[in-house]
Every structure is written in structure tokens, then in C-alpha cells.
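A quick write-up on the structure given underneath.
The complex appears here minus one protein chain, its other protein chains still in place.
What follows is chain A.
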Amino acid sequence: MSDEALLTALQESGDDAGIHVIYRKYREPCVRFLLGRVIPPEETNRHELAVELFTESLIILVENVRSGRLTVLTARLDTYLNAVARNLYRKMKRRKREICWEPDELPEPLVEPVSEAEAEEIRREVHQKMRELGPRCRQLLAYFYFLHLDWATIAELLGYKNAASAKTNKSKCMVRLRALYGVSPPTKSK
């Protein structure tokens, strides 16, 4: 089954069958990639860690496909899985603590947060508005915020010249997203 067909199966099926197909297909090459290129030989339990990183990268990919944030593949499916897994490993090393696959803790709010109901409404609206962004912006934001890819990987996947260029474009996409959901018009403070 091709990667495109697998992506379609994931989008259209709510069960785990398609996910298991991908798991079986890419488990071995991804684990080999991680053992060969990412996890250094000194790491303890590196084989178990590689399997866990692959599992988590697949879960992240599935979530993004099913939520509609990732609709088009610009590279092979294993390229995404390898890149997400590699980034998860880097993040784990940066945290210098036990493995934690849940989202990063957010920093303290700058001001009194909006109500829970309003926040949920904003979340729903943002997810809706992301679909109205052009495909390139949607991919860029999804890769950064939901797949948690680093800038070098995003630049490579989306064909930007370098990481800095990808980052600059992300800021432009955020301006468009904010405009779409009505937070900020193009004004400048004095």
C-alpha cells in the first residue's frame, strides 16, 4: 500500500487497523534509523527507547492526520516518522529527565487567562481557521506546533532555503492566522 493510500486510510478510518499497517511497515526501518543515526551507542536501553520513540512519532502523525492538520505529504511517510522521532529524542535529552511524551508545559500566562469556555471556543475556531489558511501555511504551522519538528527539518520538508527562512515564514503565517480569527489587524503600536 502506498503512503498516500495509507494517509487516506488514516483520514477515513477511525479504527486502528490502518495504524497497525503503518506500524508494521515502518517499525523496522525507523528503529534502525534511530539506532543508527540518532541514539548514541552509550545510551542505555537504546533498543526499547527506539521502539518507544517510533511509537510516539506514529501517534503524533496519526493525530495530525485525523484532525485534518496534515492532509498532504511532501515527503515519504518514513521521513516524517524519522524526523518526528529524532526531534522527540532531542527534546527528551534537552529536558534531561525521564521520558515524558506529553506536550511541553506552557509558560505562565502573561495576563489573566480567558474563561475555560472562551478558551475552548478559541481552540475550536483556530483549528477551523487553520483549514482556511493556504496549504503551505497550514503545513508550516502544523509541522511546528503539532508535529514539533525543528526548523531545519521543516525547511527541508517544505523546501525553504534554510531554517531561518522557514521561521520567518512561520511568523507571516501566524499574522494570517491571527487575522483570520480576528485577533490582530495590521497595526503598529506607537
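Criterion: a residue touches a chain if its C-beta (ideal position, glycine included) is under 8 Å from a C-beta of that chain, and two chains touch if they have at least 3 such contacts; residues count from 1.
Everything that follows uses one rule, which is that contacts and distances are computed from a predicted model.
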The complex's invisible chain, by UniProt name, from "L-serine dehydratase", "Phosphoribosylformylglycinamidine synthase subunit PurS", "Bacterial ABC transporter protein EcsB" or "Tetratricopeptide repeat protein": "Tetratricopeptide repeat protein"
Residue, one of A:L7, A:I39 or A:A85, that touches the chain absent here: A:I39
Touch list for chain A against the chain that is not drawn: 16, 19-20, 23-24, 27-29, 31-33, 35-42, 47, 50-51, 55-56, 58-59, 62-63, 67, 76, 78-79, 82-83, 90, 93, 102-103, 106-107, 109-114, 118-120, 122-123, 125-127, 141, 145-146, 152-153, 155-156, 161-163, 171, 174-175, 177-178, 181-189
